[in-house]
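Omission of a single protein chain aside, the complex is shown with its protein chains in their original locations.
Per-chain residue numbering starts at 1, and chain names A, B and C are given in the order in which the chains are listed.
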Amino acid sequence: MAKSRTAPGQEDLTPRYRDVRALSEALAAPLSDADATAQSMPDASPAKWHLAHTSWFFETFVLRDHLPSYRPFDPHYAYLFNSYYEGEGERHARPLRGMLTRPSLDDILSYRAHVDAALLAALPGMDPQAQALVMLGLQHEQQHQELMLTDIQHLLSLNPLEPALFDAPSGMPAALPGAIHWIEGRQGLVEIGDDGKGDFAFDCEGPRHKALLHPHALAHRPVTNAEWIGFIEDGGYRDPALWLSDGWAWTQAEAIAAPLYWRQEQQGWTRFGLDGRKPVNPAAPVCHISLYEADAYARWAGARLPTEEEWESGALNVPPTSGNQLDGPACPRPQATDDNSALTRMFGDVWEWTGSAYRPYPGFHADDGALGEYNGKFMSGQFVLKGGSCATPRGHVRASYRNFFYPHQRWQFTGLRLAKDL
Amino acid sequence: MAKSRTAPGQEDLTPRYRDVRALSEALAAPLSDADATAQSMPDASPAKWHLAHTSWFFETFVLRDHLPSYRPFDPHYAYLFNSYYEGEGERHARPLRGMLTRPSLDDILSYRAHVDAALLAALPGMDPQAQALVMLGLQHEQQHQELMLTDIQHLLSLNPLEPALFDAPSGMPAALPGAIHWIEGRQGLVEIGDDGKGDFAFDCEGPRHKALLHPHALAHRPVTNAEWIGFIEDGGYRDPALWLSDGWAWTQAEAIAAPLYWRQEQQGWTRFGLDGRKPVNPAAPVCHISLYEADAYARWAGARLPTEEEWESGALNVPPTSGNQLDGPACPRPQATDDNSALTRMFGDVWEWTGSAYRPYPGFHADDGALGEYNGKFMSGQFVLKGGSCATPRGHVRASYRNFFYPHQRWQFTGLRLAKDL
Amino acid sequence: MAKSRTAPGQEDLTPRYRDVRALSEALAAPLSDADATAQSMPDASPAKWHLAHTSWFFETFVLRDHLPSYRPFDPHYAYLFNSYYEGEGERHARPLRGMLTRPSLDDILSYRAHVDAALLAALPGMDPQAQALVMLGLQHEQQHQELMLTDIQHLLSLNPLEPALFDAPSGMPAALPGAIHWIEGRQGLVEIGDDGKGDFAFDCEGPRHKALLHPHALAHRPVTNAEWIGFIEDGGYRDPALWLSDGWAWTQAEAIAAPLYWRQEQQGWTRFGLDGRKPVNPAAPVCHISLYEADAYARWAGARLPTEEEWESGALNVPPTSGNQLDGPACPRPQATDDNSALTRMFGDVWEWTGSAYRPYPGFHADDGALGEYNGKFMSGQFVLKGGSCATPRGHVRASYRNFFYPHQRWQFTGLRLAKDL
Partner (left out) sequence: MAKSRTAPGQEDLTPRYRDVRALSEALAAPLSDADATAQSMPDASPAKWHLAHTSWFFETFVLRDHLPSYRPFDPHYAYLFNSYYEGEGERHARPLRGMLTRPSLDDILSYRAHVDAALLAALPGMDPQAQALVMLGLQHEQQHQELMLTDIQHLLSLNPLEPALFDAPSGMPAALPGAIHWIEGRQGLVEIGDDGKGDFAFDCEGPRHKALLHPHALAHRPVTNAEWIGFIEDGGYRDPALWLSDGWAWTQAEAIAAPLYWRQEQQGWTRFGLDGRKPVNPAAPVCHISLYEADAYARWAGARLPTEEEWESGALNVPPTSGNQLDGPACPRPQATDDNSALTRMFGDVWEWTGSAYRPYPGFHADDGALGEYNGKFMSGQFVLKGGSCATPRGHVRASYRNFFYPHQRWQFTGLRLAKDL
């Protein structure tokens, strides 16, 4: 995922630190040691690994570098829990993260407590540069909170028992949302990118810069499951003319004919989620689709995906803490009564694929050192997603936030909103 | 591995049943839920899976088929814990066994208790045919006890922490065993294969049949680690003239230059075992080698591997319960003072690769039904190993016992004994 | 590669048709039937296949669709020589193109003569729409001329004899080009994309549109081999901090340490080309590098890659027929005496990687029907290259031309020019 380090305002970080760290543990609370250990694919990581890696981040970039008296909990952990920082040396091979049956989940919780104790003791006297790194570490941990949930969902989906992590209201609505309305966007020169006024942004969100928008409109809401079923029933997955070439090859090689976690049963489509297997809710935004699927759908619908600049410009006046974000059960929610005179549900529910490749904003430079690896080195082959999801901790996302995944990936809470030229 | 169903003598199987089942749980006792869940490679299975699968075997072939009142513990388990019996229907994909974070280890222990209660209650009144299946199930479970240990060892070896499951005496000897002595074998027609007199044999061990032995001798003891280091230092792993063509390709593709689990450190060779990483003991039999390596070594030594008939004939007068079998820590043991006037250490320590492909003994026919799949369908591409190992439950192995693995596999306790033509 | 269909001016296409078709055959003249048949990798195609496929293109989209009396040369050829047009039905699997030892090269030349005769006879009376398709077919064939050369070079490079297709002057210069000078680019709003005034452009080059350029400069010339050797000797291929994450993984998996076709010999670096193996010429532009390598070099040099908009804007006043394009031997040429006060060598020698992902220009829509597959469906995962190469037929390329390849591909004549922010 992503990162940066705008200096925090003069905020006292202690309560925020406590809250973020506690949420990680709360999210992991329903997991057994085994649940927290298994790795379902190389793209995913064990929950235990997320819990440890986020602690390693504080231990390394804050405590080691800024608190000379700090003693690491276990000198082996740097090797085990470094993710991808070449500048931090050798590390455990990513596809083998599931082999770490030890340290146990309890050991990792002890590790977390050790790091927390040291950090909370030091925090009040910390210099601003170190405090900025604490803020970065908290934002980093929030990113991993979302990944931890999506990775757990993927793991549980491979268990024929299809266990649920929690119950969620099925929320079958009385009515479907009405047809899409097109909301005209700004055109001409607009300013986007991090404006440096918030309490935090990742490096890749900046610099603030002008962008040129051509005449366009965005749909007032995301595409729903009901609409997606229309696409399926119209043969959308079987018509190569709708697909990017790489996408079509992917559907053929992987036998893709529906979103991830969907299954066609006698009584209709069902999907697996953290709340178990349930009927697909027609009024909820479609979720767990790849960029390839989003792009094919848009072509089928006579539309296109928004560019990230169009999306970001459109979101500038939408409160980023609005919408279905991570307060309770992480599931996209149906909604029948959207206001259709403005952009709705820009934040929360599902990350929205844009048609923009993840490349640097004009003037972007990665930092020196290991933390410069946070975002910049991932700028090839991926597409930008915007807006956060039902698994994004509320307060984490904003208009300039740039999430990114490869076009075939779909185990995140990913959906789409249509755009068109005017 | 292997199987059959000679009718048991009129033995009361109750104590044997209790002992075998208890041993599985004792072996798994040091494992956490996570340790018991992870799968390190498709060839290996999680410990939890072994504990459940062996219970499924009793549940299916004994309780379901012979005890009409039996209620399965959980109807999903037949799908989860069938190994390879096509006759028993669809099953969970082998490479995904490590995804079963649920049921938990505790659930599986409850499953075992449920099966044990039903089986022990029914055992006294069971007809001989069902009792024969109980005996088969116990032998089956003993095979899985060994596999469970070797699978755990493999899993722990992939953890950079290299945790030990137990302590074992390092046993560095005062002296190395002396040079190999050649023990002349029988020649001409001999009778081998299961004679039907023991209390059990797997189907593939029979029928009893005549075999023709050509003049030959076997080494009085297995090849030691000290001798293997000589092979390494003489460039044995770098000389293609010593290797089978498939074996040489394997060494090149996998960068093989020493037995599995060995590592060259400044102070010399070490190896990983269930007792952790320790120096290689020069007086212990070499272990964790593939057939390819065994064959190359034998060629380097100017010798060859024994045929399974030569080995079995040689073992006919050696007590099969002798040697270092599974009583305590499962590690091959050094021994400096072997008697060199007879075949020693034929049983225990390491399975000895033979030069015989695993094909049916003359007159062999697999049974009808799912249990006919136990052994017969594996008779291509594998080689026979003889004699049991330090991880074989004492009492399980005998001269006619035929273990089998692919020539590149070496995560079992596998070694070799030399043979030569006379 | 790419395509479109601007209506041709009232040009008589006959001489152009003859010239383009004749060039393909002249390029293939040094090839034996075997040379023209083999396929060196799935990305490449046999020369014979290029010769046939370009004829199939005319046969299908012009003759079949616009000349009712036309009889196909062989009804099987549509299956054999369709490249990727799903709209044209089933086709021979791409990785198996090298299995087509028949039809022979002579058969294909007869096929070409058959198509040429029909097309040249019909051309004078053809309606403008069909003439536009002829023009498209000729532009298509020019693209395949370049591919044919690069594919042959790749094939010959896998032959340990390293045969040369032709001799070329070694051109070792008296002096190296001087240091890079930075040429400031336009900033603010510029107009780029096909302006509809030329005699042809591919669909993806349009529509004409405004783009916003931020303050920047481009190097006056491409990076040279001498400079690249500096990168190598400074450890550029061994420092992960310089690389995109995917690029670093690629260098590790493929053991990449120099441009394609380079080899380090006692007397220095050599490279393979259509003129055989020769010393690397320090004054020539570096060639056969991937986007990953280009990007790493730029980072090492404290610069970046140009965006395609910057490049296109910079090229607007450079004659697109200038530079080392395909007149004779297809090899990048050294040049010591470049004028350094302006952008030089924008066209020819090497395609220049840009930092822009190949995505649609604003307002782009692919056509309906099979020809709509020409360009649009490739708009994921690839990067744009600009300017043509020594293997591009002179007259084929222009400022708005958008070539595209995956970031790891480097068997085309690919190089780079640096850019920087001002």
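What we mean here is this: a contact is a pair of C-beta atoms (placed from the backbone, for glycine too) under 8 Å apart; a residue touches a chain by one contact, two chains touch by 3 or more.
Values in this document were obtained by computation on a predicted structure and should not be read as measured data.
Hidden chain, full complex: it touches shown chains B, C. Screening C:L13, C:V134 or C:L155 for touch with the missing chain picks out C:L155. Within the complete assembly, B:H214 is the residue of B:R18, B:R71 or B:H214 that touches the hidden chain. By the touch criterion stated above, the residues of chain C touching the omitted chain are 32-38, 40, 76, 79-80, 92, 96, 98-105, 155-156, 158-161, 163. Panel shows chain B; residues 84, 86-87, 189, 209-212, 214, 240-241, 243-248, 291-292, 295, 355-357, 359-360, 362-363, 372-373, 377-381, 383, 407, 421 of it touch the chain omitted from the view.
Methods note: only the chains that are shown with their structure count from here on.
Common partners of chain A and chain C, by the touch rule above, are absent.
The most central chain, judged by the distance from its Cα centroid to the centroid of all protein Cα atoms shown, is A. Chain centres were defined as the mean of their Cα atoms; on that basis the chain farthest from chain A turns out to be B. Chain geometry summary: the mean Cα position of chain A and that of chain C are 37 Å apart. As a whole-number value, the distance joining the C-alpha centres of chain A and chain B reads 47 Å. Averaged Cα coordinates give chain B a centre that lies 59 Å from the centre of chain C. In chain C, no position touches at least two other chains.
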